[in-house]
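Of the protein chains in this complex, one is absent; all others appear in place.
The block that comes next holds chain A.
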């Protein structure tokens, strides 16, 4: 009996352990729960991961930026004004004399020169945003050049739509660093990369880096020398909470202010809580299936078209998406210039059967579909597998880890890829280049999605490049609209959905601006009352 008693006491003691807990985040700190173990650098010259870009965007400012609500409104940040030469290749920026870095140093054209040249020199994953303008280490000294402290000249290889060039400069690699400070920390010609990568920052933005604990947290503090309107909070704290349900509990409890990675189920279950609200934004992310035309069946246009009728778009959006995706069947995301609501396809088994009969492809056909092993990809793939099987198109789902999923697609070692595309800047070209331009038409000759899936885009490729060079916005819009209709009908890309970026926040949080592309959220106007 004594033993039983001891055991009972011990168990009771264990459950009685209680702790102190605070029901609110500090009033001057914005706490954001996110999965940030993807971050491998905070150097604006090489960031590429969502979490890294998100943090770098709060620290570094570009020459120009755009209004998230209306991306056609482009305005200067570090640049006060700019002019474009007659032939459209020379962009001359006049610097804003008020701008200064967190160090107190003024922001000059030489800082811009240094920052953009280092992007080209470091040749990181994100350098393509600049090198696509035919800028390389051979010509960088003429093409990226400061004339004097207040004048910066950016010269591109051939004329493009002005807005396209400005969008590229507004992206994360366009973040300007304090060249005086960074040069002091250069080691062996590394452009200060080792110093900027981890524990330090040298920007002019509303926040500066206080501490980054890899795979744990990122702490930003208000820049005391900020030259524009003081941010609404003193600190921004990104906490690594990978699990959606844990984020939800933290948010409802008031231990975090923003939950960035809530799944549809958790969104549904917080809807009744008055202390929490949701904010919808666009990520520009498009979910699609890429069909490898090197496969014999998939090289047949009728067969490809049949497959487009074999997806239950509305059903998936309702049951799986639950408000986190919208049906979208063209290459330009909604919200961008030239976006179109062309949605010709819906689940139609009979129509698909006719098309397959017309194609001459004999069923059953088995296709290897490579799927990333996380939702929503697995859910999409299973739903599509079920409807396609009804007409003898059997998807052999290869559910793999994220890295392998990317590698199989890079190597074109698959028949079907269940994937996504997220634009790098809010210009239709970011997507048009990926889906509709072949390498021989691309200025830098780089491989696009079209090339990876073995597809010759025909005249769509030069037409997409022509749209890129069109400076009349209305004419440009029309060109993209026309390209999209033809592309949706003829390409081996089976567009399905656009992501609705839904973020859950505490109701006392005001002023959060969600970006138009992933990781462009703007935290500096946020206030907590």
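The criterion applied here is as follows: a residue touches a chain if its C-beta (ideal position, glycine included) is under 8 Å from a C-beta of that chain, and two chains touch if they have at least 3 such contacts; residues count from 1.
Please note the rule applied: contacts and distances are computed from a predicted model.
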Exercise for the section: Determine which name in "RNA polymerase sigma factor", "Peptide/nickel transport system permease protein", "Heme exporter protein C" or "Cytochrome aa3 subunit 2" the UniProt entry assigns to the undisplayed chain of the complex. Expected result: "Peptide/nickel transport system permease protein"
Completion exercise
The one of A:278, A:404 or A:525 in touch with the missing chain is A:404
Completion exercise
Out of A:117, A:197 or A:429, the sole contact with the unshown chain comes from A:197
Problem - Which residue of A:142, A:213 or A:459 touches the chain not shown here - result: A:213
Exercise for the section: Just name the one of A:446, A:507 or A:527 that touches the chain not displayed here. Expected result: A:446
Practice task
Over the whole complex, note the residues of chain A touching the chain we left out.
Solution key: 2-4, 6-7, 10-11, 14, 17-22, 25-26, 29, 31, 37, 40-41, 48-49, 123-125, 127-128, 131, 197-198, 210-211, 213-217, 219, 237, 239-243, 245-246, 249-250, 252-253, 255, 401-404, 406-407, 409-410, 424, 444, 446
